[in-house]
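Taking it in order: structure first as structure tokens, then the write-up.
Yeah, one chain of the complex is gone here, protein chain that is, but the others are all in their spots.
Think of it as A and B in the order they're written, each chain with its own count starting at 1.
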Amino acid sequence: MGIENYLQGENYMVTSLTKLVNWSRSNSVWPCTFGLACCALEMIASTLSNFDISRFGSEVFRPSPRQADLLIVSGTLTKKMSVMVKRVYDQMADPKWVIAMGACSSCGGVFQSYAVVQGVDQIIPVDVYIPGCPPRPEAVLAGLMKIQEKIRTEKLDQRPDFTG
Amino acid sequence: MSYKNVIQTIHKKFPEAIVNECENKGQREISLAKNRFYETMRVLQENTDLPYDLLIDILGIDYTPRTPRFDLVYILLSTKDFSRLIVRLKAEEGEEIPSVSSIWHSADWAEREVYDLMGIPFSDHPDLKRILTWKNFEGHPLRKDFPLEGKDFDKPFDPETIEDYT
Partner (left out) sequence: MAESKKMYLNMGPHHPATHGVLRIELELDGETIVNATPRIGYLHRGIEKLAENRNYQQIIPLTDRLDYASASANNMGYCVTVENLMGTEVPKRAQYLRVIMAELARIMGHHLWIGTHALDIGAMSVVFYAFRDREMIMDINEEIAGYRLTPTFFRIGGVAHDATPKFIQMVRDFVKWFPKGLDGYHKLLTENKIWTTRTMDIGTISAEEAVNYGFTGPSLRGSGVAYDLRKAFPYSSYDDFDFQIPVGDKGDVYDRYLVRMEEFSQSLKIIDQAIENLPEGPVNVDNPWISNPDLDEVQKDISALIRRFMIHVKGPVAPEAEVYQAVEGAKGELGFYLVGDGSEHPYRLKIRSPCFYLASALPRLMVGHMVADAIAIIGSIDVVLGEIDR
């Protein structure tokens, strides 16, 4: 059926461990099921029928932060909720990445008010920002591919969670 | 007209309860005095002519620097003929208003919201605490003297400062 039809005898492939690890990490990014506001609906749409995020290795949305690699902060981050977002991020096991989805989580968006945190990067580090209010599902997929690109170029011993 | 009967019943029972009665853009509106407020609201809900059994909403309006400072507006609906009645009450700053949550259950959260955002306290409320903002939030955001962006807007935000109900 597949590639094995063309393989004969013992086969070897030479690569660096960094590349192997990054390749496997980048194609199995499991996001955390974590919706905050309007953007969550577009995040849901990107996982379902028409856009199908599983084509990029992210079909397994994990409700538990301990099993997730990627936190998509989808929507307005209020000050009351910021405590929980910080806690969810802290509970995630390394290696972990964060996408700030939409204008609100990137910079506060239209809600420049007393109750809204002006950007999720004030409390947790962000890898990719997706613009839009709310962004289209294609933009979410593009954001995911940016994360994958970033993972593929990482040096393992220079990751922030590397303890040597 | 059954609405007139209700007003007459209130007039008979509590002669000074209704301060003003008018019609605003086709909507019936009455202003109540504070001293017989709770009893009048009970009559509005319990009478058999036209019971206003659905409390749609409660809101406060800050008319500072006017005294009394606040207007409390109760929007009632009767499921008998689907007619609305707006009840208005003037409130001084810091003055306790009798809670109507024992008459309509929907008033429970509505009054908590008014207390939280407008700072009007209610007496005899079962659980009067902040609902939309957090526990150690200072001030009442919908008052006219509260700045839109809060007081620490330009400083970096620290989630450790937020204390929530547990």
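Please note the rule applied: contacts are C-beta pairs under 8 Å (C-beta built on N, C-alpha and C of every residue); 3 or more make two chains touch, one makes a residue touch a chain.
Model, not experiment: these values are computed from the prediction.
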Touched by the hidden chain, restricted to displayed chains: A, B
Residue in contact with the excluded chain [from B:P98, B:G119, B:P141 or B:P159]: B:P141
Candidates A:M84, A:A142 or A:L156 - the one touching the absent chain: A:M84
Residues of subunit A in contact with the chain not shown: 33-38, 40-42, 44-45, 48-50, 63, 65, 75-76, 78, 80-81, 84, 88, 110-116, 133-134, 136
On subunit B, residues whose C-beta touches the chain left out of the figure: 24-25, 27, 53-57, 59, 61-62, 73, 75, 79, 82, 84, 86, 104-106, 108-110, 113, 117, 130-134, 141-142, 146, 148, 164-165
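The definition used in the following text is that only the chains that are shown with their structure count from here on.
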Centroid distance [mean C-alpha coordinates] between subunit B and subunit A, Å: 45
Residues on subunit A engaged by subunit B in the complex (per definition of touch): 79-80, 82-83, 85-86, 112-115, 117-118, 122-123
Of all residues in subunit B, those that touch subunit A in their complex: 133-134, 141, 146-150, 153, 156-157, 159, 162, 164
